[in-house]
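With one protein chain withheld, the remaining protein chains of the complex are depicted in position.
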Amino acid sequence: MSAYEPKIVGIFCNWCAYTAADLAGISRMKYAPNVRIVRVMCSGRFDPQMVFWAFKHGADGVLIAGCHPGDCHYQEGNYKALRRFKLLQKLLDQLGIERERVRLEWISASEGEKVKQVIDEMTETLRRLGPLRIQETPQAPEAVGTAGGGHHG
Amino acid sequence: MKGNGEVPRIGVYVCDCGTNIAGKVRVPEVVEYAKNLPGVVVAREYKYMCSDPGQDLIKRDIQEYGLNRIVVASCSPLLHEHTFRKATAEGGLNPYLVHHVNIREDVSWVHDDEEEATRKAKAIVHGAVLRVAWQKPLEPQSVPVRESALVVGGGIAGITAALTLAEAGKHVYLVEREPTIGGHMAKFDKTFPTLDCAACILTPKMTAVKDHPNITLLTYSEVEEVDGYVGNFKVKVRKKPRYVHEDRCVGCLECIEACVFKEPRFPNEFDLGLSKRKPVYIPFPQAVPPVVTIDPETCLYLRLGKCKKTCVEACGDRNAIDFDMQPETLELEVGTIILATGFKTFDPHRTPKYGYGKYPEVYTSLEIERLVNSSGPTGGEVVMRNGQKPKRVGIIHCVGSRDKNTNPWCSKVCCMYSLKLAHLIHERSGAEVYNFYIDMRTPGKGYEEFYNRLAKEGVHLIRGRVAEVTDAPLHPEEEGKLIIRVEDTNIGVVRRIPVDMVVLAVGLEPQPDAEDVRRLFNISCSNEGWFLERHPKLAPVETFTDGVFVAGACQGPKDIPETVAQAQAAAANALALMDKGSVLIEPNVAQVDEELCSGCHICIGLCPYGAISFNEEKKVAEVNEALCKGCGTCTAACPSGALSQNLFSDHEVFSEIMGVLL
Amino acid sequence: MEIQRTIKYEAELDRQFAYEIAQSPGAETLFECIQCGACSAACPVSIYMDLTPRRIIAMTREGFKHEVLSSLTIWLCSSCYACTVECPVGIKVTDVMYALKQRAIKEGYGPRKVLTRLLAESFFQTVKEDGRATERKVMMRLYRRAGLGAMLKMAPLGFKLWRTGRLSAFGTERIPNPGEVQALLECLEEQTGGEKS
Partner (left out) sequence: MSGYAYYPGCSLLGTGKSYDESTRAVFEALGVPFQELEAWNCCGATAYSSIDECTAFALAARNLALAHRRGDPIVAPCPNCYLVLTKTQRYLQQYPDMRQRIEQTLERLGLQLGNEIPVRHPLQVLQETPGLEEIQKRIQKPLKGLRVVPYYGCLLARPFPIVEDPWNTTILEDFIEVTGAEVVPYAYRTRCCGGALTGVIREAGVRMVHILLREALRQGAQVIVTTCPLCQFNLEAFQQEALGNNGIQERIPVLYFTQLLGLALGLPPEKLGLHRHLIPFQPRHAILQEAVS
């Protein structure tokens, strides 16, 4: 393949998002092939470590999808996911990773169209951002030799 | 060495699904690729993996190659995971050692490019192979199922489901929010295509509900809270005060006679306002339960605290009327739930072009149902508001339906009920009837024959969507009439047809509170707002919540025969659960590795089911497997990695993530 | 009475035509038409049309290019948008009519004498010259091409309007910099290969 194509891992909850993806399939909607969906029972199973693990193994983005607020099959797992997601965003900032690389979406079982839309949108965004690059700690030549380095921002 | 410590010997099975998968994914290439993955002993392609020969392949290979892990790449696991678990078990392996991944809904059906689709399928198989190696044998837990059911909604769907369950010996709580059961069907005069009397077939069933020893009928009541899970739901029902004791009222209706309002003056909801009632009323003579209700909005005493209370006097020593009655909350325990909450008809105020609410002679089909009903406000006479019989009547199909501006769906029943109304209107008034339709949809047993019969009876069938109903004449014949403007599309000419009465065949919509009900019972709705079935073909009355079933038009527009069939199907599903007496729960519960647990308590507050407690002696967290529902929230949160969700452990999920990033 | 052969052979149809029209703004849902006739029934002019709007859509979809582009219907559309808001599948029928008119003009279809078309062209030229459309100028242009009869028919009305100060006999409305509008239009025309009249 000549052009760069981003790789995205999708963490989809069983009851809403994954079912919606099934619906998109049954409805034969066409969307970008860049997302690989991994099914979990609830978006509450989402662990920020999954994101870094995915990045480490070549992902350019991670899409987490669960039920709409108030609709969680397990009452409130999606709120837990949201809290972790917010925390993760701060971490990403600190690491100099673009926030757009990790997306949290609420997709109900009937929203096949939204699966398509979100995946297409995210793929487009990541194509624009290019491959994931953990920003090198900016080091001035004279600073070389200082032990460790460390983050500047 | 992973999972339970053995060296993985994995079999990979990639399904063609006819051409559904093989048409886009180069399956042989995926199989070749799989053969070289770590731990894979055998990989195969087969036309239909879910078929018996397909399953036999797995069973045989388990024996022949000594497989201890299985990967199936085919359709959605929501569809066939259980099939392959069963096959794996029959092959002599623990059923939780199979992992089923989706290369149809997630790949071949949604991507056009063969190259991309094949690459993605390989990645998915790779993920499955890496993760399956970590899977462990599990034993599902069995929980008892209570032999009682809740049926929500007392229309023909709820009545049918309740009777079916009660006949099988299960106890049923039938909850209806109106003062009487019967639903929409009770309003109809005749039913298509046989033209048999709706009351004659419905009222015996209503009475049967009331009299059945296994049915507790709760009218004027609404479900307020639902807790628990399949087999063991706890439900709170709020009984609104009807200010009349149902057990004391004998239905003599003397209180109505005696009410201080000499004349009925409030719109009777049951007749859609075409007749009037008093504050104390019975919706219609055959109401079940056959007791009166007092409407607090209009009753003088309940509103103002001042009234001669002639009704109480008339009731005498029966003492049925009780103005101090308070709302009551009942707590029920049931094993299964059937939702039969029905539909609402489209409000034609939303299509102002048809003049509903502006011209008095424009009616909805439901209003006409009451007019043609012999127990309705006119005793079955089809007359205009001025009491005269109409000479010409126009019935406009698809009002609110098949239109992006309102509801895009076909409401399915309107063509047939419009033909029925055409027949009844003509029969009762002698009027010339025009039906304006877009497409005449009459599939069903005896339906096309009914359509032919109407054509033979001479009803005008004009194919075209009406653009407007107006009272502005352009021709002397049109003076004082309502004029229907339409293109007669069979002829290709625009026509103006003056009529005396217009009937709007309003479509079916989800109940306005369907969204609240859906949340209450933790099920899903389609985009349109209909309750979502588990699978459109193979699980049409199940929902995504085990033990909760749907019946009738709350799932989508349906006519009476279909509704009854579905109600019986829902009852059969519920019965299967209850008769078995127990249900196996997916063993995806969380477990604590006591060695790793630091006793930090984080997981305890996170669990919405209170399934995790702290063992003070060992100073570690403990999971009560009976309470755990398997969401995995605790596993994600545990800082020391002590908690692990079966089937979704860190090893399993992280391996899969790594694998799919091929 | 003469008999006519009306069969249409598939080879005589232009399938591509439907796709081309469906490309134009507002015509995207052309293929979703359910042939309900709401457009025709809502149209105040359909009673004068040789093909009702519904049939125009059906024929466009099936590739009856010649019949559609030579029909009077497209020139009768008064752009009142009644059809557009009525359409249950969201076809902007008025826009489809525009697209068909454009095609008809580009391909030299349609009776030369249909004034709607001459009006469009006169209007176009006037605006291109002046940036604004002086009504007298547009009408004079129109009737010069339409013929003396048509002009005479409108003359009494023109006189009345002139007398009440609603039609200037000589003045021309022009923007201060008509060249700017010309440049704008020509630049776009070059890109589209549009009308060069």
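Observations on the model:
Labels for the chains are A, B and C, by order of writing; each one numbers its residues from 1.
Throughout what follows, contacts are C-beta pairs under 8 Å (C-beta built on N, C-alpha and C of every residue); 3 or more make two chains touch, one makes a residue touch a chain.
Because the structure is predicted, anything quoted here is derived from the model rather than measured.
Partners of the chain left out, restricted to shown chains and counted across the full complex, are B, C. Of C:11, C:148 or C:187, it is C:187 that touches the chain left out of the display. Contact with the chain not shown here comes from a single listed residue; of B:92, B:204, B:273 or B:352, that residue is B:352.
The missing chain lies against chain C, touching residues 24-25, 44-45, 48, 75-76, 78-82, 84-85, 92, 94-95, 98-99, 101-102, 105, 114-121, 123-124, 127, 131-136, 139, 142, 153-154, 157, 160-161, 164-168, 173, 175-177, 180-181, 183-185, 187-189, 191-192, 194-195. Take chain B: the residues that touch the chain left off the picture are 352-353, 470-472, 474.
FYI, only the chains that are shown with their structure count from here on.
Averaging C-alpha coordinates per chain places the centre of chain A 51 Å away from that of chain C. Chain B and chain C have Cα centroids separated by 50 Å. Within chain C, contacts with two or more other chains are made by no residue at all. Within chain A, no positions touching two or more other chains are listed. By the touch criterion given at the top, residues 353, 398, 402-405, 438-439, 463-468, 485-489, 492-494 of chain B touch chain C in their complex. Touching chain B in their complex are the following residues of chain A: 7, 9, 14-16, 18-19, 21-22, 24-26, 28-31, 33, 36-42, 44-47, 49-50, 53-54, 57-59, 70-71, 73-77, 80, 84, 108-111, 113, 116.
Within the complex formed with chain B, the residues of chain C that make contact are 34-38, 40-43, 46-47, 51-52, 54-55, 82, 85-86, 88-90.
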